[in-house]
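Got a structure for you, written out below as structure tokens; questions coming shortly.
For this depiction, one protein chain was excluded, whereas all remaining protein chains were kept in their positions.
Order as written gives the chain letters A and B; numbering starts at 1 within each chain.
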Amino acid sequence: MKLAVTILTIAALASFPLWLRDPYLMNALITTGIFIIGAMSLNLLLGFTGQLSLGHIAFFGIGAYVSALTSLGFDVGLPGGFRIVHEPWPPAVGFVLAIIVAGLCGYLVGLLSFRVRGAYFVIVTISFAEVVRLVALNWVELTQGPLALTNIPSITIGLPALGSLTLRTKLQNYYLVLAVAVATYVLISRLVHSHFGRAMRGLMENETLAVSVGIDVTKTLTLAAVISAGIAGAAGSLYAHYIRIIDPEVFAFINTVTMVIMVITGGKGSLAGPVVGGLIFGLLPVFLRPIMAPEAQWIAYGGVLIVILFVLPRGIVPSLAQRWAKWRSRPRAAGAVSFSERDVKENA
Amino acid sequence: MGFAATALKVEQVAVRFGGLVALSDMNFTVGEGEIVSLIGPNGAGKTTAFNVMTGFLDPTHGCVSYRGTALNGLKPHQIADLGLIRTFQRTSVFPNDTVYDNLLVGLHRRGRVGLFEAILGLPRARSSERRLRERASELVEWVGLGRRAHDLAGSLSYGEQRLVGVALALAAEPSMLLLDEPVSGMNASETHTFVELIRNIRDRGVTILLVEHDMPMVMSVSDRIVVLNYGRIIAEGPPDVIRNDPVVIEAYLGQGAARA
Partner (left out) sequence: MSEFLQHLINMLVLGGTYALLGIGLTLIFGIMNVVNFTHGVLYTFGAYVMFIVVHQLGVNFFVALPLAVVAGWLLGAAIELTLLRPLRGSDIDTTMLVMIGAWIAMQSGTLWIWGGVAKSVSTPFPEAPLVLGPVSVSWLRLFVLAAAALLIVVTYFLINRSKLGCAMRATFQDQDTASLMGVNVDLIYTSTFAIGSSLAAAAGALLGPVYVIFPQMGDLAAVKAFAIVILGGLGNITGAVIGGFILALAEELGAGYVSSGYRDAMGFLIIIAVLIFKPTGLFARSERVG
């Protein structure tokens, strides 16, 4: 059942470009897809470990900058008279490096900040993102500061028999983003259903009890942070090579908030939540643009976030799943999103 | 039990919170395969002692060792890895998961596989998952919650939640189990079943340390009893001796009550 829905959804998403010819809409779909990948990575932390990272865009932006700089090359001086000169490498290498560097940053932030939780963790993550933004803005020799890194090359994929293919068109980029998004979904799904995922969930629900059965808090949360940051870095890399221009505004807090809105609306802790929330909030501007000023749209987003938290605090997907479960089997306890049940269905 | 090897050794442990003395100079041992109870009036320091033994609290002084390993400075999960597992008085379950999923979380120590194996779904990870599921089902049946396996743990009665708590601890494969007031909130028949369960667990080679208020239960199940009052050990011995120890009776009933 679950598998059928997943396959149908992927098929529908894959068929979009066949009947949607509007380039503006295609563009919106691609950037939405990239943000959905970011939202999925945020959900891994927020929904499955309960840690609200409001600096998530830092990992996205670091991925974007690493990937852009890898493929553009740079020449910077360091204190002490050293210089680092880097010749341009292929964007695909940049993509991999983006994941690695963002993951390492996730490791550092996780290691340092999981000692503090709750509101403090939130504030540390915001601060981290802002510091990174200020570095990107002020380290002009490396990042061009507010002048932006321009002419970032498109991603080139080497195919075994067909030679290499540079993804220049929107159509090609759309399928690349879709492929990475599906891979991310599968990765997170496997992770949360593994014993790592159970450890995360245990910590979220009752930390004291979880550690008493041998779950290592720091290791588990740091692992989640590394994977989450790495995925966000991948999304940032896709963004850099698609948009082909990156400036420090990529680190704007509002971008994190966009991802948070996607996750909360769709349903945190639900695998499909960020996808549903992401599609809604990614595509809403397309439909609102003709009738509303951008500022008015943002007012609406703020309003929607508040309304969702008041009326559907668990998000769209879990609420629908609960109705569905109630409708299907009345005697059973509703709302139990259980690993076991989900797996049984998926393996069936 | 006299010549059994020592499992847990508590030496000169003291805990102070600011000026408040929660435990002072606590010394006792638990032998392999023994059932020992730690009793005492409310506020005597029993839960504090548990917290020290399981790494949730650092003692101000003294040390605890388990099977020769000093526990000082170890984190709770590291102590759990030595096979020393505890239950809790209050928060004994993961409320938003089913009983069955609770046990899967509890089986963490047994289910360790590599990250990539788990993500890629390699055969070793798959067979490990299968074994975990079988083990979880076994445990659910063993504590007698088979019919409740797919209900949310938070929706169970208080007594049932205590059973889930114990099953969770068992899932972590203890060589020694520390039970913090396991039968509080259970009715008489539940308590009776639970005593059988404790004996059953011990027969499988698990050492047990019990904190409990239910005196008939403590007397019937323990090999040895350690009595705490105001953070000090005031008596220690087999149930028959403790039952008639005037110091213990006075601690429990108080001088006023004794006079009345």
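Operating definition for what follows: a residue touches a chain if its C-beta (ideal position, glycine included) is under 8 Å from a C-beta of that chain, and two chains touch if they have at least 3 such contacts.
Everything numeric in this text was worked out from a predicted model, so none of it was measured.
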Chains in view touching the one left out: A
Of A:M40, A:I126 or A:V177, the residue in touch with the unshown chain: A:I126
Of A:S41, A:S113 or A:S270, the one touching the omitted chain in the full complex: A:S113
Residue touching the undisplayed chain, where the options are A:L20, A:I245 or A:A293: A:A293
Which residue of A:I84, A:L134, A:L165 or A:A183 touches the chain not shown here: A:L134
Residue among A:V186, A:V257 or A:L320 that touches the chain left out of view: A:V257
Footprint left on chain A by the chain that the document does not show: 52, 112-113, 115-120, 122-124, 126-128, 130-131, 134-135, 137-138, 253-254, 257, 260, 264, 293, 295-299, 301-306, 309-310, 313
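The definition used in the following text is that only the chains that are shown with their structure count from here on.
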Distance from chain B to chain A - Cα centre to Cα centre, in angstrom: 42
In the complex, chain B residues that touch chain A: 54, 56, 75-77, 80-81, 85-88, 91-98, 100-101, 104-109, 111-113, 115, 118-121, 125, 128-129, 132-133, 150-152, 155, 165, 168-169, 171-172
Contacting residues of chain A [partner chain B, same complex]: 187, 190-191, 194-196, 198-199, 201-202, 205-206, 208-217, 223, 332-333, 335-336, 338-341
